[in-house]
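A single protein chain has been omitted from the complex, and every remaining protein chain is retained in its original position.
Up next, chain A:
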Amino acid sequence: MLRTLTRRSPRAAVLVALGAAVIAFSFVSLMLGSNLIGPSAVVTGLFDPSRDVGSVVWGSRVPRTVLGLLVGFCLGVAGAVMQGQTRNPLADPGLFGVSAGASFAVVIGVYVLGTSSVLTTLWLALAGATVASVVVFGVAAMGRGLSSPVPLAIAGTAVSALLVALTSFLVLSDETTLSAYRIWVVGSLSGRSLSGVDAALLFAAAGTVFAAANIRSLNTLALGTELASGLGESLLRARIVGLAAITLLTAAAVAISGPIGFVGLTAPHIARRLVGGDHHWLLPASGLVGACVLLAADVLGRMIGGNAEVSVGVVLTVMGGIVFISIVRRGKMATL
């Protein structure tokens, strides 16, 4: 069955290969970490959580593997939807103010409540991302309408700029807030547990459904908005569904790990080279590539820090820049 499927469609073969890569990276992520325990000990710990090594495996490796997969997948899919919606290869999932909204909410939380617990941060980030996105959509809808992605992008940039300014103001005026914020804003999977992740998972699942529902529209939007409306596409509906997908997926990712750059930007590019521009294939491929990239970067960060670790956000900023430049330099940026 799998064989006939992959033989008939090379793109299905690519997806299967990406799925296999995700499994392989998950395995590596379980095996490697800043605590150098052997593979056999990891397996023992996996099946016997009560042992010492079990607390490392179940307390650290399993959560961050699961979270890494989730964050990478969400950012990959959100990036593909964003680039399809804006028809801009440089669009990042944070473009509509989602990351800035999450950051601002987290900072307000620390400033007002004085808490920086991982769980509270997660909820605040989800709330902030959602509110910012609704505001951006409202501002854009009040103006020139939604047929072009430009008002959305401009509203997103404006709201982001405002939120970033307010965030900076709070952070710079209060040292305690700053030290909590700087840990979150780097983007990391360290110290996270699976508790409270069900909320983020709900956001991610809903976002994935919206993204799937947006696939047909994304394909017609790729022909240009005029042609798309000519084909009977409801632009307003397409925009709302797409924005909902981007918001929910990015909010889930940002809430878990803090803002992480480059995955949402580069994963769709890699996916586009592998499966082409049809969003039926591009969206799942972007998600899988995103998951692989994030896990790989996280594992790398764990390994190069000695007894400590380097945050996945830092690794991705360094690696992502290099990867992105190489994508651009190879020319032939797959057309949208």
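By our rule, a residue touches a chain if its C-beta (ideal position, glycine included) is under 8 Å from a C-beta of that chain, and two chains touch if they have at least 3 such contacts; residues count from 1.
Throughout what follows, contacts and distances are computed from a predicted model.
Of the candidates "Fe/B12 periplasmic-binding domain-containing protein", "Na(+)-translocating NADH-quinone reductase subunit B", "Small RNA 2'-O-methyltransferase" or "Cytochrome c oxidase subunit 2", the chain left out of this view carries the UniProt protein name "Fe/B12 periplasmic-binding domain-containing protein". Only one residue in the set A:Ile183, A:Ala222, A:Ile240 or A:Val323 touches the chain that does not appear here, and it is A:Ile183. Against the chain not shown here, chain A presents residues 33-35, 52, 55-56, 58-61, 63, 116-119, 172-176, 178-180, 182-184, 186, 188, 190-193, 195, 302, 304-311, 314-315, 318.
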